[in-house]
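Would you mind keeping the following structure in view while I ask a few things?
Left out: one protein chain. Kept in place: all the others.
Letters A and B mark the chains in the order given here, with residues in each chain numbered from 1 onward.
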Amino acid sequence: MVDLTPHGAGPISAAEVAEVELYHPHGWWTKYVFSQDAKVIAIQYAGTATAIGLVALVLSWLMRLKLGFPDTFASITPDTYYQFMTMHGMIMVIYLLTALFLGGFGNYLIPLMVGARDMVFPYVNMLSFWIYLLAVLVLAGSFFAPGGPTGAGWTLYPPQAITSGTPGGQDWGIILMLVSLILFIVGFTMGGLNYVVTVLQGRTRGMTLMRLPLTVWGIFTATVMALLAFPALFVACVMMLFDRVIGSSFFMPAIVEMGTNPLPHDGGSPIMFQHLFWFFGHPEVYIVALPAFGIVSDLISTHARKNIFGYRMMVWAIIGIGALSFVVWAHHMYVSGMHPYFGFFFATTTLIIAIPTAIKVYNWVLTLWRGDIHLTIPMLFALAFIVTFVNGGLTGLFLGNVVVDVPLAQTMFVVAHFHMVMGVAPILVVFGAIYHWYPKVTGRMLNEAMGRFHFWVTFLGAYLIFFPMHYVGLVGVPRRYPEIGDTAFVPPSVHTLNEFITIAALVVGFAQMVFLFNLLWSIRHGRPAGDNPWRATTLEWQTAGTPPPHGNFGKELPVVYRWAYDYSVPGASEDFIPQNDPRPRTQGGSA
Amino acid sequence: MSAIVIFLALIAAVVGWWLSHQRLMSKPWLEAGPVTAFPETEASLMHPAKIGLGVFLAVVGTLFALLISAYFMRMVYADWQPAPVPKILWLNTAMLVLASIALQGAVSAAHKGQPDNLRLALLIGALASVAFLGGQLLAWRDFAAEGYFATENPATSFFYLLTAMHGLHIIGGLVALGRVNFRAWQSARSETLVLPTELCAMYWHVLLVVWVVLFCVLMGWAADLIDICRGLLT
Partner (left out) sequence: MAIALVLVLIVVGSVLFHVLSPWWSTPIASNWGYIDSTLVITFWITGTVFSAVVLFMAYCVYRFRHKEGQRASYEPESRKLESWLTVVTAVGVAALLAPGLFVWSQFVTVPSNATEVEIIAQQWQWSFRLPGANGKLGTSNTRFIGPDNPLGLNPQDPDGQDNIVVVAADLHLPVGKPVKMVLRSIDVIHNFYVPEFRAKMDMVPGMITYFWFTPTKTGTFEILCSQLCGVGHAFMRGVVKVDTEQDYLAWLQQQSTFAQLSAPTKTGALVEPAKAKAD
């Protein structure tokens, strides 16, 4: 036990300097609409992301209905199916998950968890949200544009994304999609600068990096990655916009549409787009996963009343995954026609990244070992996350291992894999996190009975959707087929399985309505929560009031004396010691 | 993708260097107290705006590194016909250098508390940048007059794309620089302008470096350099 000099003349953190400059809202508009308070911006981000996410959810039902019952839903033509598919994918990955984890949880939790009064650039933070909203509106607007939204698939591969054989390719759909993405990236960059600099400069006294909760580590690393990865999508979008609007040939080779209609382009390289896209696209997976990793670590630790096992390893793993994820992008391109020797390199880097990821999984389950596990709803979601993440992560070893990928690439196996690992798993964390932090945001607990119903249906239902789907892909059914039709190698039983998956998807979808109802109902009728209902150590639970007031902490910022995981410390009277508790631990500490 | 991988390796080196001072090997559960023994692990005293701009410039650098990567990837195809770059780009480069020097002068004037010199330097910086943008427009006009439109050949498409991207960043910077100019003429107190002037100078220096790299790429020197390196290696 090393007790370091208390109350020395350390440097004054920027958070205390910023206290003087903190912007104070004067009226209703600046308080709730054009607010510069990160907590309000967080709610705005989360609300917008949820709203557009619901659209994507409904689109997934329509797709599933077509896949399960192609004849009954003959009115869903291939055109509309591809439009639904594209919008579902793009919304879920970018406008829901990225925005919710970074814009929603990042804005709410970073200042509170590092002990800052607000983000360092509140005005830019506000702009970030409004540009994001504009991006969402442009995207939603494409539903009403002539020709409808683009049906190019969320990967937007040229040439098909901008040719006439694809819905929206020669209409407004693709243009609005590209413009919306460009806006999103601009807006995100503004927010991202805030998240990064707040973690760097806004930390309160005593909050060293190694005392940060893993939630902050996850969101911080993901933001750094996003700042460096999104420019690749930006460049790809701008260049495709040039090709589509003024007819340049960045990605467009000489092609003859429908065998008769030569296009004026010449010499462009479609593969170049894929490199740019996946240079963004692969880090994007971890941009969604790392915040989930961080949050789930804190949920498990708090609700098992035990410190997270191997905190240092967890931090190193986050950094290692973040760095490695920039050199694995071409594992999405094993059968793209790129030079086959790249396969050796990218398969190796991809499988190496499995090692730090596996370490994180081990440390989560080892945290449960000899814990005092409270099976609260956040804990249940955390356990469900581990199951689905391990499942989805392991199927990633099939697809990352270049030659095993060859028969599985572009089949339903891929769809099942990425939905399990970056759809279901992170969303389960989102739910767990909402059940965990809702009491801090509203001052009331979410209804327990509705919560448990929501958990069981969502977890078991999602597993029943996506686990069997792997086997549909193993049979050989390709993805992005609105219907497989009569195909010799597909046995009729696959159609039955498809019907089952569709029904499971509808049930899981409707369970989310219960969750939304619970969110609204509990604002008024939930059990009052108090300041620290989970008896957690981190700073957001030690605020002056609940919900935290403007400026987060009372007159003085908290000073941090310990790491974020002092649960069940031997000899201590309580089973948790808040980070800002100055009392020395009683003798008998470990090590 | 070599340009972007090299650029990100540089960023990773900077991040790694910073992380190496953050005691990532320490065991936080053994250390209680406000940890004043290790001031480097606390939030630094640098102004957040400077760090914010630094991070933003890293993002800008990534953007241009990616564009250059795309340029190199596209360059190896057979139909690539680089057009002769307009001569006026030399003059434009000189203008941007002048702007950068003027803003560096403004920083030292602000530090020394010389409001007149500060105003003059800021004004020269802004005017030189406007001249740069005007010159770029002239370059576009000349280029188009010679028949090199954006759709003519991928090489010309890239010329317009790269210069436009860089120009947009200069325009964005000019909004900030315009505000600093305005404030400098409004008040005689130069000390309040130290930070904004420093930020502008930092932004201009980086955009100058970006421009010089782009200029080398557009002139074909970068490709020559790669060929020479390849020749040396084999």
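Assume contacts are C-beta pairs under 8 Å (C-beta built on N, C-alpha and C of every residue); 3 or more make two chains touch, one makes a residue touch a chain.
None of the values given here were measured: they were computed from a predicted structure.
Of the listed residues A:I255, A:I503 or A:A544, the one in contact with the hidden chain in the full complex is A:I255. For the options A:L209, A:V494 or A:A511, the residue in contact with the chain missing from this view is A:V494. Of the candidate positions A:L134, A:I182, A:L394 or A:I523, contact with the hidden chain is made by A:L394.
Mapped onto chain A, the interface with the missing chain covers residues 77-79, 82, 151-153, 155, 157, 159-160, 163, 165-167, 169, 253-259, 262, 267-271, 304-307, 309-313, 335-337, 340-341, 343-344, 347-348, 351-352, 354-355, 358-359, 361-363, 365-366, 368-375, 380, 383, 386-387, 390-391, 394-395, 397-398, 401-404, 406-411, 460, 463, 467-468, 471-472, 474-476, 478-485, 487-489, 491, 493-494, 497, 565, 567-570, 575, 589-591.
The rule is simple: only the chains that are shown with their structure count from here on.
By the touch criterion given at the top, residues 1, 4-5, 8, 11-12, 15, 19, 22-39, 41-49, 51-52, 55-56, 58-59, 62-63, 66-67, 70, 73-74, 77-80, 150-151, 154, 157, 161, 165 of chain B touch chain A in their complex. The part of chain A that touches chain B in the complex is made up of residues 1-11, 13-15, 18, 120-121, 189, 193-194, 196-197, 200-203, 205-211, 224, 227-228, 231-232, 234-235, 238-239, 242, 246-250, 264, 266-269, 272, 275-276, 279, 307, 311-312, 315-316, 319, 323, 326-327, 559-563, 565-566, 584-585, 590-591.
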